[in-house]
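The complex appears here minus one protein chain, its other protein chains still in place.
Read from first to last, the chains carry the letters A and B; within each, the first residue is number 1.
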Amino acid sequence: MKTAAHLFQPDRGALHLRRQIANYLAVGLTTLFAGAAIFFLGYLIVYVARLGIQYLNIDFFTQPPGAEGEAGGGVLPAIEGSLIIVGLAAAIGVPLGIFTGIYLSEFGRGRIASVVRFLVDILTGIPSIIFGLFAWVLIVVPQHHFSGFAGSVALSIIMIPTVARATEEVLRLVPKEMREGSVALGATESRTILRVVIPAAKSGIITGILLAVARVAGETAPLLMTALGTNFSRISLSRPMDALPLRVFNFTLDPFAADHDKAYAGAFVLMMLVLVTSFAVRWATGGFKQR
Amino acid sequence: MQFLFSTAITVASGRARAWIRKLQVQARRPWDFLFRGLTYLLVLVVLCTVVGIAWVMLSNSLPTIQTFGWSFLTNEAFDPVHNTFGVRPALFGTLETALFALIVALPLGVGTAIFLVDFCPRALRAPLGFIVDLLAAIPSIVLGLWGAVVMVPWLQNTGQPWLQKYLGFLPFFQGEIHGYSILAGGLLLIVMILPILTAISREVMLVVPKAQREGLLALGATRWEVIRYAVLPFARAGIAGGAILALGRALGETIAVTLVIGNQAASPSLHLFDTGYTLSSVIANQFGEATPGLFQSAVLEAGLILLIITLIVNIFARLLISRLGRERVGGLVV
Partner (left out) sequence: MSIIVQNLNAWYGKSQGLYDINLHIQPRSITAMIGPSGCGKSTFVRCLNRMHEEVPGARISGTVEVEGTNIYARSIRPMYVRRHIGMVFQQPNPLPNRSIFENVAIGARFNGLARGKALAELVERSLRQAALWDEVKDRLDASAASLSGGQQQRLCIARTVAVEPKILLMDEPCSALDPQSTLQVEDLISQLKSTYTIVIVTHNMQQAARVADRTAFFLLGRLIEEGETAQIFSHPRQKETEDYITGRFG
């Protein structure tokens, strides 16, 4: 092994050191940042999960709330409320979103389509409380009472862009040949879209719907101003209704530790809902394949 | 106002007539006509909704706009009792928490992205990236819960005293310690926007062609030099766009922030330990009591201001990102 000067020796002096230090610093810092970020976010999930699971039991899902501050009781009205409100929101928002996606992919041409797309994109950037405010002014205030219906309206608007964009993207991916083939067989345009193109894009559209539903199921702010949340077990869309995020919110505000426990349980359910949906969607769309 | 309205209706009905004619030409079969018609109708509903939101915000804020004008932005008190309304502390709180979060989260996020793209062991790359993407979807109430029940007490008992003791010469860490604070709000926002920032940065860095990296490697560059000269310049626009999108998200966040920020105004200052409130927390806290008239209008004007700010930020971000095509971030449509 030669120790005499050879061609591939590092630069003399400070330069080599500086380059090595810069390199190690970069590797070190980014690893540190990544480690800290991922560790912390992981810790958060685990923390909520740990405390949440502890308090979860069958009662949680089947019983109405007990007295404030006392252990025991569940969040049944909240869960029912969430299901109903989100269900209605989907019933309103999903068709609107799908047809907007159909328009943008199949019919839209030129400037009008760009304007539509732009406006739909804008919707994604609007804070969710604004939608709550909108539904509040439009429905709650004139009627002089809060209602689950208003909550559904607010949530439905939030769903529209997610569903529309997913639908549009996935419809665009359907090969032109399929459409041409259908038309060549004599099918009308609407038939082609309904019977050929959309079924081909089915999984992508369902993905978009699932993602939208998972997202709004966890939203609190819009519901705060519309459905308000309530302790009553009677459920009516034209009255204040409870929903899981609202219940967690109210539990959080209570000073009692017992309520905080329940809040963790509810938060855990919400978290799992969103995570499982995202995981399932990822898996179904093959997002796990290596780049 | 009347004039504008009637002009709009005339234009709209003329357009509508032209549309119907076009429909009749394009869709010759009755089913097609119906289908197209239905599609156009629903799209119209969506458009009206979008425009309607802006319209409703604007028209319902008119009372306070007319009463206070620009001073709405500078008045310190949101005071229903004396019928004076101002959002200066709220505006300040919104901007301060969001900017604080962005300033801290940006290097963290870009650094994490660099790690995930270049330095991470191959086997870990997919799972870690996946975890980061997932975290973008965590509902804010979950963060709010943790923030209120765990972080705030910790800040009050440990974190803030430590900061004040060792870094108290900085104006940021002076003042009374409550736990509930602008700092708490900012910290939660960091957690909220970090996944988005990382995910977008990662996406744009992965797009850099391998040939660029190889070209610099062949000149004898270190791994960091390759990133610095070949990857980051490519990714700059995308990262900037992502940062501004994240800012937009931080500006609009309501629930998590309102649970930890204290919701009481101190006069705007650099003291991060002060309690404060944001535009969105004002709305969330005050709407319940808002009586029709000036009070309600004030709440709505706060919403209008928030809407305008986030719209500007978002449009700006999308212009930046659109240079690279529409972003699809790890399966979760952004």
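Some observations on this one:
FYI, a contact is a pair of C-beta atoms (placed from the backbone, for glycine too) under 8 Å apart; a residue touches a chain by one contact, two chains touch by 3 or more.
Here the structure is a predicted model, which is why all the values come from computation and not from measurement.
Interface note for the absent chain: among B:Thr222, B:Ser269 or B:Asn285, the touching residue is B:Thr222.
The residue touching the chain not shown here, chosen from B:Trp19, B:Phe119, B:Phe234 or B:Phe316, is B:Phe234.
Although one chain is not shown, part of subunit B still touches it, namely residues 122, 209, 211-212, 214-222, 225, 229-230, 233-234.
The set of subunit A residues touching the chain not shown comprises 1-2, 6-11, 15, 19.
In the analysis below, only the chains that are shown with their structure count from here on.
Averaging C-alpha coordinates per chain places the centre of subunit A 15 Å away from that of subunit B.
On the side of subunit B, the complex with subunit A involves touching residues 27, 29, 31-32, 34-36, 38-40, 42-43, 45-47, 49-53, 56-57, 60, 107-109, 111-112, 114-116, 118-120, 126, 128, 130-135, 137-146, 148-150, 191, 194-195, 198, 206, 222-225, 227, 245, 248, 251-255, 259, 280, 283-284, 287, 292, 296, 299-300, 303, 306-307, 310-311, 313-315, 317-318, 328, 330-334. Put simply, subunit A touches subunit B in their complex at residues 19-20, 22-23, 25-27, 29-34, 36-38, 40-42, 44-45, 47-48, 95-96, 99-100, 102-103, 107, 116, 119-131, 133-134, 136-138, 141, 157, 160, 162, 164-166, 169, 188-191, 193-194, 208, 211, 214-215, 218-221, 224-225, 245, 248-249, 252-253, 260, 263-264, 267, 270-271, 274-275, 278-279, 281-282, 285, 287-288, 290-291.
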